[in-house]
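For this depiction, one protein chain was excluded, whereas all remaining protein chains were kept in their positions.
We call the chains A and B, going by the order they appear; numbering starts again at 1 in every chain.
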Amino acid sequence: MERVLGDKRAVLILLGPALLLYSLIMLVPIIWSLGYTVMDGNPIVGFTFNGLDNFIKFFNDPAAWSAVWFTIRFAFVMTVLQVAAGYGLSLLYVFYLKKASSTIRTIIFFPIVLPTVAIALLFTRLFEAAPTTGPVNSFLNLLGIESVDWFGTPEASFWVLILMGLWQSMGFYGVLLYAGVLDIPEEMLESARLDGAGGWKLVRTIVLPLSLPVLLSSLIFSINGTLKVFDSVVALTNGGPGNATTPLTLYMFQTSFTYGQYGYGSTIALMLTILCLLFTVFIFRSTRRDLTKD
Amino acid sequence: MTVQTTAIASVNPRGLAPERVPQRRAGGPRRFLARLPVRILLAILLVIMIYPMVWMFLGSFKTQGEFLNEPFWSLPQSWSFENYVSVFENGFGQYILNSIIVVFPSLAIVLIVGVAAGFALEVMVWKGRGTVLLLFLAGIMVPTQMILLPLFTIYFRTGLTGTYWPMILTYIATGLPLTVFMMATFFRSVPREIFEASTLDGAGILRSFWAVGLPLVKNAVFTVGLVQFFFFWNDLLIALTFTNSDALRTIQVGLLNFTGQYGAVQYGPTFAAIAVSVFGTLVIYLFLNQQVMKGLTAGSVKG
Partner (left out) sequence: MTTASRRLRRLAPLAAVVGAGALLLTGCGPASSGSSDSGKFTYFGQTENTTIIDTLTTLSEDQCAAEEKAAPLTADKSAGAQFDQKLQLLAGQDALSNMSMAAGTPSLMKQFIDADQVLNLSDELDELGLTDKILPAAASTIEALYGEDDMYSLPTEFNIEGFWYNKQLLADNGIEVPATWDDLVAAAETLHGAGVQPFAADGKDGWPITRLVGNYIARDIGPDALKAVADGDAKLTDDEYVKAADAVAELGKAGYFGDAVGSIDYNAAMNQFLTGQAAFFYMGSWALANFNDETQNTIGLDNIGYAPFPEVEGGKGSIDQVPANVGVPVMFAEKGFGENQKAWLDCIVSNYGDTVLNDSGVVSGFTIDNPPADLPETTQTVQQVIADAPSSILWFEALFNSKATSVSQTNGGGLASGSLSGADFMKLVQDANDEG
């Protein structure tokens, strides 16, 4: 039997196509780009070797550090909020709405389908302060609070970005986690209920531990998505005001393609990759302990 | 791999069977009042989700002047289809077709190839599989922006520029890490005994992948497929980098057509284009959703 599961030819047939495509179109370009991290220049003027200059520049570049800080802050807040909201929704679907959840699930899921360009236009109008007063500011005015220029200050822009991301993605995480919560064997819930567990206690002792694997996948998925946030920032604030909402991806893109510094751009990308790696390993480590306490 | 709890968690998928929950909750006014807060919350949530889409739809009938001078919540002054006409005069039909031509083959290939790889990496036993899995995992962390320049060079030198291939190949490659990783995770939760038993029955490993492994992770394949679909469908960066001509533009790139040289946005046609693309996506989604549901219920019957 081990011989069958270890059939080399079968491994080749099953894994070969994926590995080939992945190597040619991802790995080769990645290694290629890593080569640029010790270079200066761009495809037009040519590349020259400059050793570790790009890395030294990165560590002394205030704009890069402000991008790192924004990226981490955004990724952390966004991941926590969207996974938490998604998990809340999935519990709502499974334990409260049950069979009736299909329509509601679809509606709450739907924003993920909308083009980011469209959602950004929408949120610009929702939070508009001038020339016309948008609904959010109208509501504030109603409460006697003066209109806020949401896109004029770094802090307000940050939270509008978060709200937009949450609006767009929470239904998506709801559906993603729904499948995991649904897979919890009924027998286990049953026996826990017989033991007198209900409501919050049931969730804490049975549901949460048993849906940890899918929560873990969601967390890793979410953190790697939010660390690489690009489209929504470009469409909503374009990194502004100033560079207050510029994530590493946008800074990297501008450096390479607008400023024509491919070497430095690749260095920024490498730093972002390392950041993603650190966060992923961190999540793995901190949850694995719970999973494998056998 | 020692994640035992995971294995337990996913045996006997319960599917859509919550009706087995004991009916100890009788109706009555107290029950109704207790549920009221949740209901109100749910209602607010639905309004927050639905209203923007209604707004976009209404916006598709408005003129530029109405957008700039009327309040946010005003209704369009006339129900003219002018914006929709200008959308299709701009070749939007071709963009929709392009999106479909690019996204669906990519999706099919990434799923087939990715599921097979996940199986080979998690179920089969061979030297170095941990390393290869890590290699795929690394791909999740690399920002796409990083590989654009090398890829552009590769596609150009191989003469693929100006076809659908750069987009399709890039989607497949960028979609693979997540697909392989998630499929490996799902295969991990299937008890190994099932595969061992099937190989003892004399089935070849390829057959047991097809006949035993695949049906077991059907739900997962749909979930991953859904995730990847929206990645591909909403992608702007890759499509923008690898398309130059109208013949290749996707919906997302096409939406930028309604922005002027100095930053002026034609709101009406933009929203009409969004409405058209959203309607198309809705049809696809409802179709897929039905498939997902079918998959889920099929699983519960077997379990």
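Descriptive notes on the structure:
The rule we apply is simple: contacts are C-beta pairs under 8 Å (C-beta built on N, C-alpha and C of every residue); 3 or more make two chains touch, one makes a residue touch a chain.
Computed from a predicted structure; not experimentally measured.
The shown chains contacted by the absent chain are A, B, with contact judged over the whole complex.
Touching the missing chain, out of B:T144, B:T170, B:T241 or B:T281, is residue B:T241.
Checked against the full complex, the one of B:Y51, B:F72 or B:F152 touching the unshown chain is B:F152. For the options A:G16, A:G88 or A:G260, the residue in contact with the chain missing from this view is A:G260.
Along subunit A, the points of touch with the absent chain fall at residues 23-24, 27-28, 31-32, 42-45, 124, 128-131, 147, 149-153, 238-243, 254, 257-261.
The chain not shown here touches subunit B at positions 63-65, 68-69, 127-128, 130-132, 134-135, 149, 152-154, 156-159, 240-241, 243-246, 253, 256-257, 259-265, 267.
We adopt the following convention: only the chains that are shown with their structure count from here on.
If you average the CA atoms of subunit A and of subunit B, the two centres end up 15 Å from each other.
Interface residues of subunit A, counted against subunit B in their complex, comprise 1-2, 4-8, 10-11, 13-15, 17-19, 21-22, 24-30, 32-33, 36, 43, 92, 94-96, 98-99, 102, 104, 106-108, 110-119, 121-122, 125-126, 128, 131-135, 138, 167, 171-172, 175-176, 179, 182-186, 189, 193, 209-213, 217, 220-221, 224, 228, 230-231, 248-249, 252-253, 256, 262, 265-266, 269-270, 272-273, 276-277, 280, 291-292, 294.
In the complex of the two chains, the subunit B residues touching subunit A come out as 2-6, 8-22, 38, 42, 45-46, 48-50, 52-53, 55-56, 68-73, 113-114, 116-117, 119-121, 123-126, 132, 135-147, 149-151, 153-154, 169-170, 172-174, 176-178, 180, 182, 185, 189, 195-196, 199-200, 204-206, 209, 219-220, 223, 226-227, 230, 233-234, 236-237, 251-252, 255-256, 265, 267, 270-271, 274, 277-278, 281-282, 285-286, 289, 293, 296.
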